[in-house]
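Step one of this worksheet: look at the structure below.
With one protein chain held back, the other chains of the complex are shown just where they sit.
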Amino acid sequence: MEGWFAHVVRVRFAETDAQGIAHHASYVVWLEEARVAHLAAVAGGYAAIRERGIEALTTGIELTYERGAVFDDVLTIYIHCAEARGARFRYEYVVERDGERIATGSTRHATVDAVSRRPVRVPDWLLGDLLSGPPAPRS
Amino acid sequence: MEGWFAHVVRVRFAETDAQGIAHHASYVVWLEEARVAHLAAVAGGYAAIRERGIEALTTGIELTYERGAVFDDVLTIYIHCAEARGARFRYEYVVERDGERIATGSTRHATVDAVSRRPVRVPDWLLGDLLSGPPAPRS
Amino acid sequence: MEGWFAHVVRVRFAETDAQGIAHHASYVVWLEEARVAHLAAVAGGYAAIRERGIEALTTGIELTYERGAVFDDVLTIYIHCAEARGARFRYEYVVERDGERIATGSTRHATVDAVSRRPVRVPDWLLGDLLSGPPAPRS
Partner (left out) sequence: MEGWFAHVVRVRFAETDAQGIAHHASYVVWLEEARVAHLAAVAGGYAAIRERGIEALTTGIELTYERGAVFDDVLTIYIHCAEARGARFRYEYVVERDGERIATGSTRHATVDAVSRRPVRVPDWLLGDLLSGPPAPRS
């Protein structure tokens, strides 16, 4: 996972369900937590984004679950920015436990002006290309 | 439960945990849903409250769990306003399944001016005394 | 949405976030609630499935968010079974508010033997083809 940003979460008991595994909606929250940590590392965090008058919306998500996670599992969420085009960008994720992949996913986002709600071009500093190894495609 | 307002919820699978029962944090959300339904019935709902420039905060909660609820259980949340004093009010709750009590609780709230954030006296219309049978103590 | 099963949810306050809209993870829970209601209508519910020794796993999800939902919005989740092949099946969803589409999605599932955890062919009765209008492709 070279060039990807890594964020660690521990499965909370409240995140498990009656099948004895982490509920599939929990992953959506973990991806967001990884995104927030990534933004803090590359762009000064959500606060810095809002200070510049930009808001980032989530416009889509997809997840593929390969193995269940259980209570107290320590998971590593790998994230990188896979694509940016105009006002839209997309992250990719790999979730691992002890080096084994248990899920993959991606989220799509759009940047808008916080006041007018109009789309604004994704700022370069938001994407943290430098952390992502080879430059992401940019148009 | 005469004089109490009744609201029905069905336990979601996402609300269960690895002990096979509804997670104890789920009840907090159910009480809130019952409160919202109660407000809609007696006071035109949260929208009406905010339109009048008032915001209601939650300042405390307590819950006693007597029996576990499982996935797909249909629960009735009984709610009534037990007390109002100045800018503060308190609700009481009983959670039943098939007529059997499985939990009890209460929540404490404060009303503040939406702009100044200063406490404002709880409006009578918010409390729905008429629905609650005998009048609640009011000072 | 002819031939689709419809399930109604109301956005809980706990499901909103600091952007003032329903958090994008909430939709995952709503789709599941719609799935559960659909199963209850066509196949006797999850209980009936488990009684026959089958467990249904969620293996993937995708969601596209078109418009935000806010607190107390009443949403209709339309669901139908779009595909079944061996031990795998897939649902499609459309989320509407006042007749306007605000999100679309799909979930992928697999049926396994509850004890051996081995894949078992998706039973016809689980899919409720009759409710879905034209028969879903089946191999």
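The letters A, B and C name the chains in turn, as written, and every chain counts its residues from 1.
The rule is simple: a residue touches a chain if its C-beta (ideal position, glycine included) is under 8 Å from a C-beta of that chain, and two chains touch if they have at least 3 such contacts.
Here the structure is a predicted model, which is why all the values come from computation and not from measurement.
In the complete complex, the residue from B:60, B:86 or B:123 that touches the missing chain is B:60.
Within the full complex, the residue among A:45, A:68 or A:119 touching the omitted chain is A:45. Against the chain not shown here, chain C presents residues 13-14, 16-18, 20-21, 23, 25, 70-71. In the full complex, chain A touches the hidden chain at residues 12-14, 28-29, 32-33, 36, 45-47, 71-72.
Mapped onto chain B, the interface with the missing chain covers residues 19, 24-25, 28-29, 32, 55, 57-65, 108.
Assume only the chains that are shown with their structure count from here on.
Distance from the centre of chain C peaks at B, each centre being the average of the chain's Cα atoms.
Averaging the CA coordinates per chain and comparing them to the mean over all protein CA atoms picks out C as nearest. For the self-contact between chain A and chain B, the two sides draw on mostly identical residue numbers; the shared fraction is above half. Note: centroid distance chain B to chain C, computed from Cα atoms, is 29 Å. Rounded to whole angstrom units, the spacing between the C-alpha centres of chain A and chain C is 24. In terms of their C-alpha centroids, the spacing between chain A and chain B amounts to 35 Å. Shown for chain B are the residues that touch two or more other chains, namely 13-14, 71.
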